[in-house]
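Reading through the structure tokens given below for one structure.
Only a single protein chain was left out; the remaining protein chains are all shown in position.
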Amino acid sequence: MTQPIIEFRNVVKKYDDHVVLNGVDLEIDAGKFYTLLGPSGSGKTTILRLISGFLDASSGDILFDGKRINDVPAEKRQVNTVFQNYALFPSMNVYENVAFGMTLRGVAPAQIKTKVTEMLELVKLKGFEEREIDELSGGQQQRVAIARALANDPKVLLLDEPLSALDYKLRKEMQYELRAIQQRLGITFIFVTHDQEEALAMSDWIFVINDGEVVQNGDPIDIYDEPINHFVADFIGEANIIPGTMVADNLVHFNGQDFKNVDGGMRPNEPVEVVIRPEDVDIVSVEAGAVTVRIDTVSFRGDYFEITASDMDHHEWQIQSTNGVEEGSRVGVTFDPEDIHIMRLNETEEDFDARLEAYDEE
Amino acid sequence: MKKQSLLMKFYLIVVFLLMYLPIFYLILFAFNRGDYMTSFTGFSLRHFATMFADTRLMGILLNTFIIALLSSLVATLVGTFGALGIYLLKRRNLQNVFLGLNNILMVSPDVIIGASFLILFTMAGLALGFGSVLIAHIAFSIPIVVLLVLPKLNEMDSALIRAAQDLGARPYQVLSYVILPYIWTGIMAGFFMTITYSLDDFAVTFFVTGNGFTTLSVEIYARARQGIDLSINALSALMFLVSLVLVIIYYFIANHKQKGSGKHKRATVNQQLGGGVQ
Partner (left out) sequence: MKSKQSIPYMVPYVLWIVLFVILPLLLMLIQSLQDIHQQWTLANYANFFRSGTYLKMTFNSIFYAFLVTVITLSISYPMAYGLSRVKNSQFWLLLVILPTWVNLLLKAYAFIGLLSQTGTVNQFLGFIGIGPQQLLFTDTSFILVASYIELPFMILPIFNSLVEVNPSLPNAARDLGATPWQTLRRVIFPLTLGGVRAGVQAVFIPTLSLFMLTRLIGGNRVITLGTAIEEHFLITQNWGMGSTIGIILVVAMGITMYVTRDRKKRGKR
């Protein structure tokens, strides 16, 4: 195992009595695209600022390349940040902004010029050197901010919700580009966002943050398919979350019936929550269905229909289907055993990981 | 970082001390038993007694406050309607011409204002005295009121006026029910600001006051040229208290109900203080 480039060991951040980060441990490996995902106020930006050095940890260690950097000032750290509102210097033009870090270090002008040109090409802003910042659109400012941060050759690039101010289309475009830039340069990106879709689309690895703690971390597919708890299931993607009990291994009871599933390793009759993603729910005839529901609303979303329905126990179901159904009609729904995900109540991430690994070994 | 901010705090404290030392020094010696501002020989209120017994000084104090109140009242009235007029002008460049003219007296050195008013009053055959001082104070106070009221007007949603008209309000009703209540804090701020400018003015008054009439600043100047007189210290203690009260009233008004745009408002006022008459 190679040494992580950034490591948090039980990092706590509090203001007076207000705890923002409650003992965070995390490891960041070089060369990957990481996302810190969480609702606003969860502490994700705090983690970013602890890495960049704008905040000091109340306790715990922050390591960079294996060395403790808690006391290293921000300007001496080999990380650079793309700020949420870009923070471009309005008194300088595009060239001067991108050159700023190198100018400080006293790099030779010719070398600066080469690097600035290279960076502006990378972000597709060739020929914008002499533009003033206030002459640029939001998307262009965003690109300058990225070029400026990358021009310093950081080992890690921190991105603090950089796409939140852009409109939907531009945002999609920037997601692809950021991903492409990261893969081309091969440096570590740590991206902060509250947008789960963005996180799933871009990342190699996601840390889900809530209430100052890392709730779950894993690759996008794992996190989507095997959410650890109600919060993650709800926050990431749409989910039907139904209370149930684990009757035995591979058998779960909910909605008044037993269903076959692929989870196990729990106490008999342990209360659990069942997660079924809307796209895994199939609409069939009432006779063929496992559960009978009444269709409440149907809305067309372009490539699919979003359907809400309620069952006899008044649980609401969210269903995504490529075919429309009539509102008010009664239909059956089914799902495969693999699509039933079980979440234990209050399971820690270690136990959760151990349990998942146990299945894999079986 | 830590060390530097400590140094910074030290610096701030030193500058504040330097700023306040002369003022507190002045006030301290108002309570001196002795007659000089050199050594404090014991606590006494006798200079206050002397000050209050000095009928000439008390008369001047009264004059000064009458001038300040009257000039501020008139200036606030004229300035408010002036600001209203500028606000209602449709053409932007005409607005700018008026604002430019308005600011001439704000940026002109006092000596120029004083000297040119002296020429004006002499040409007009106006006797120098209470009247000329009052008119001069009104004249230099008007632009201050305009500068404090106009931003309030600009900040007001013009749809309010249209809505009132739509509901059948006549122009004077629009003014009294919609506009005046909205800009009231600006008007009050202007009133108190001009009072302090008037109380503080020396140079303009000095030029247009003639022989018979004196305000406080002019009197202090005359006495200070003759040397130390601790009843002036007593007076300064009194005036400091008045300033303190005015400052508190002014800030209460200026910052009242404008949490959102407070910074901008303050900037306007400060700019004014900065470009102010001395």
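Here the chain labels run A and B in written order, and each chain numbers its own residues starting at 1.
Throughout what follows, a contact is a pair of C-beta atoms (placed from the backbone, for glycine too) under 8 Å apart; a residue touches a chain by one contact, two chains touch by 3 or more.
What you see is a predicted model; the values in this text were computed from it and never measured.
Participant: Touch as defined at the start, partner being the missing chain; which of B:F65, B:Y182 or B:F202 qualifies?
Facilitator: Of the listed residues, the one touching the omitted chain is B:F202.
Participant: Since one chain isn't shown, list which residues of chain A touch it in the complete complex.
Facilitator: 52-54, 73-76, 79-81, 83-85, 87-92, 100-101, 104-105, 132, 134, 148-149, 152
Participant: Mind listing the chain B residues that contact the chain we can't see here?
Facilitator: Spelled out for chain B, the touching residues are 1, 4-5, 8-9, 11-12, 15-16, 18-20, 22-23, 25-26, 29, 36-39, 77-79, 81-82, 84-85, 87-91, 98, 101-102, 104-105, 107-113, 115-120, 123, 139, 142, 146, 161, 165, 171, 174, 196, 199-200, 202-203, 206-207, 216-217, 220-221, 224-225, 227-228, 232, 235-236, 239-240, 243-244, 246-247, 251, 263, 266-267, 270-271, 273-276, 278.
Just so it is clear, only the chains that are shown with their structure count from here on.
Participant: I'd like to verify one number: the distance from the centre of chain A to the centre of chain B, where each centre is the average of its C-alpha atoms, in whole angstrom.
Facilitator: That pair's centroid distance is 58 Å.
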